[in-house]
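Note that one protein chain is taken out, while the other chains of the complex remain in position.
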Amino acid sequence: MSIAVRDLVHVYHPGSPLQTRALDGVTFEAEKGNWVAVVGHTGSGKSTLAQHLNGLLLPTEGSVSVDGIPVRHGEGCLRRVRQKVGLVFQYPEQQLFEETVFKEVSFGPRNWGFQADHLEKSVRGALELVGIGRELYEASPFRLSGGQKRRVAIASTLSSDPDYLVMDEPTAGLDSTGRRQLLGLLSELKKLGKGIIHITHDMELALGLADTILVLDEGRSTLWGPPGVILGELLERDIRGLVIPDLVRFAGRLRDLGFEVPLTWEPKTLAEAIGRSHGR
Amino acid sequence: MTADCLVRFSGVSYTYQGTDAPAIADIDLEIGAGEWIAVLGSNGSGKSTLAKHFNALLLPTQGDCFVHGLNTKTEEGKRSARRSVSMVFQNPENQLIAAVVEEDVAFGPENLGLSPGEIRERVRWALEVSGLGKMARKPVYALSGGQKQRLALAGAIAQETPCLVMDEATTMLDPKGRQDLMAVLSNLHAGGMTLVSITHRLEEILPCDRCVVLYKGRVAWEGTPEALFLLDEEMVRWGLEVPGMVRVWRMLLKEGLIGKETPPRMEEMVEALCR
Partner (left out) sequence: MKFLNNMTLGQYVPVESPVHHLDPRCKIVAVLFCLVGIFMVRGLLGFAMWGLFFLTLVGASKIPARLVLSTVKPVWILVVFTAAIHLFFTGGEPVFSWGILEVTREGVIMAARMGSRLMLLIMFAGLLTLTTSPTELADGLENLFSPFRRFGFPAHELAMMMTIALRFIPTLLNETERIMKAQIARGAELERGGPLKRIRAFIPVLVPLFVIVFQRADDLATAMEARNYTGGEGRTRMNPLQWTAGDSAAFAFSLLFSLLAVFLDGRVTLP
């Protein structure tokens, strides 16, 4: 059971002179318990792709299905898909609107028809997962700090207990503490068996945390594979929008000069390898 | 106070109305002409509050700020501050007034009552320096986030102030946007402009002359970027993350594989290791 995307094409404003082919053939699969990073230059179609995964957009050509449910009109498909796939937009704190944190996080499950006890449990569970303490449940979301707001916003998607989580640049604008907390949360969610689809510009993050990386270029999926393979490709040729992490470039330079170091983005690994190689 | 000191803070504290604790407290700071200073701190450390004192957007509730020797609490001093210090803010969208690129750059000079010819010349130059020279007549909504931020920068440059403060200006940008912006800043600094970068990203402090670390509203540390990189637990306490390159640099230093004179920059490190 997974999210399966096959030859996905999406055209905005078809037939009009403002027609744009935002997606021009994307194929990949995202499984539960797996972390997929989606990378690509600005305008490569990442956001458009994300919105197909929970049925906010429908394919012009090709298909998207979530655990066997096709993303199309009719038979309540879209509603079922949206319950299974939680989508967190960039700067999700902008969607906060309720009077209290608790009400905000209840919005989603209430819409999906969660009843009394189940609702209460889901909301509390989500807030605990993101690290928002009980003392804040009745606070106004607008009075929280930036980092807290973001966590409440994410909790408000988690509370519907989706099987998959699509996140568009979740660390945007966060400082290092916030970033670490958020990445910790994503790892936790993956351990809980959720499928993570993570859109990011940060190659270091993608290489370091994802199980598989999907590379988009001009609306097309050009590469799909584990981080090692993608890194290999990236070192062979320039891929638009993808930046080789500094450490990897450093390692590459040293290798060219005869050092026996792995192409890694982990400081400790690299430093130790340099130490060993330098001795010789 | 040094002779060519551009900005001086003396015991500056600021408490927002309706709050008890000051957002910044007892800040002593001196910025000389031509320097590139980084002000570092995690979210909530008081960075933005501090930033707004440079051009008298905020006046200290305690202590004084001096720009070119004039106290910003006076009319004269406030005017001097606004004419000496321009600023670029975090959100690219919320700084742009006009719908067309060159019209927005013109906004600042127009407020100064300059002649149309002079305004046009400043706009042309500012757009050139910011790499937006070919986009003068483009509509603002068509720009990417990084381009919008460079437009905001052009607007600040057009004011021809000796000092420029970047208040978390790269925080909302993608890697390419950040790269382009930093390139413009490097050129400006090479041309003699005084820069103050307010940031939480340590990757950006390498070109700076000096760093000031803010923690809970106070100056926790001051020194060169290299000296800062040698600190460890303090960085964790201050909520700052050391970039990977710097971590490797530290470990290599510790093992004696490179000497202290080698900066945490790739080329220099490669060279040092090959010797």
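As written, the chain order gives the labels A and B, with residue 1 at the start of each chain.
Throughout what follows, contacts are C-beta pairs under 8 Å (C-beta built on N, C-alpha and C of every residue); 3 or more make two chains touch, one makes a residue touch a chain.
Just so it is clear, the model here is predicted, and its values are computed rather than measured.
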Under the definition given at the start, what are the shown partners of the omitted chain? A, B
From the list B:G46, B:P60 or B:G155, pick the residue that touches the absent chain. B:G155
Touching the left-out chain: which of A:A4, A:L56 or A:L223? A:L56
Which of A:G108, A:P170, A:P245 or A:P267 sits in contact with the chain that's absent? A:G108
Chain not shown, touching residues in chain A: 12-13, 17-18, 47-48, 51, 54, 56, 79, 82-83, 86-87, 89, 92, 94-97, 107-108, 110-112, 142, 156-157, 160
Residues of chain B in contact with the chain not shown: 52, 55, 57, 82-83, 86-87, 89, 91, 93-100, 102-103, 106-116, 119-120, 123, 137-142, 152, 155-156, 159
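The working rule: only the chains that are shown with their structure count from here on.
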Report the inter-chain centroid distance for chain A and chain B in whole angstrom, where each centroid is the mean of the CA atoms. 31
Can you check the complex and tell me which residues of chain A touch chain B? 41-42, 145-147, 172-180, 201-202, 204, 241, 243, 245-247, 249-250, 253-254, 257, 259, 265-268, 270-272, 274-275, 278
Where on chain B does chain A make contact in their complex? 42-44, 144, 171-172, 174-176, 200, 239-241, 243-245, 247-248, 251-252, 255, 257, 266, 269-270, 273-274
